[in-house]
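Apart from one protein chain that is not included, each protein chain of the complex appears where it belongs.
The block that comes next holds chain A.
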Amino acid sequence: MTSVREKIGSSGFHRTVLKNGSPYCYMKVCLLDQETRLNAVELKSLIITGLKDLHGEVGAALPFDVLKFDEGSLTAVLRVCSGGLVKLWSSLTLQGYYQSQACAFRVLQVSRFNL
């Protein structure tokens, strides 16, 4: 739920308070299988597969972005709409395999801000 309060001062000072107003959530995740080699497109496909396995077709249609992916450390920064954070996070948690090889996602950091 987003609430907005605005206050305008006589000197032109303008204060706006937004609670839970960020439209996106950002996640920094890491794939814990250093033997696996994949690129950003394959990573996104893997996450979509995980969403589909756990949440069905509706889950697979959840829009999210791979903002950055480091192929060396298998670390990625993801962006998802605030309402989809729980679906995405839960599917990452329960994702256990990539191409018949055991793997796991570790969520390093989650924030409502990209900073």
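Heads up, the rule we're going with is that a residue touches a chain if its C-beta (ideal position, glycine included) is under 8 Å from a C-beta of that chain, and two chains touch if they have at least 3 such contacts; residues count from 1.
What we mean here is this: contacts and distances are computed from a predicted model.
Selecting from "Alanine aminotransferase 2", "glutathione transferase", "Protein MULTIPLE CHLOROPLAST DIVISION SITE 1" or "Transcript variant X2", the unshown chain of this assembly corresponds to "Transcript variant X2" (UniProt protein name). Of A:Val17, A:Leu32, A:Val58 or A:Ala102, it is A:Val17 that touches the chain left out of the display. Interface residues of chain A facing the missing partner chain: 16-24, 26, 40-41, 44, 63, 65-68, 77, 79, 109-115.
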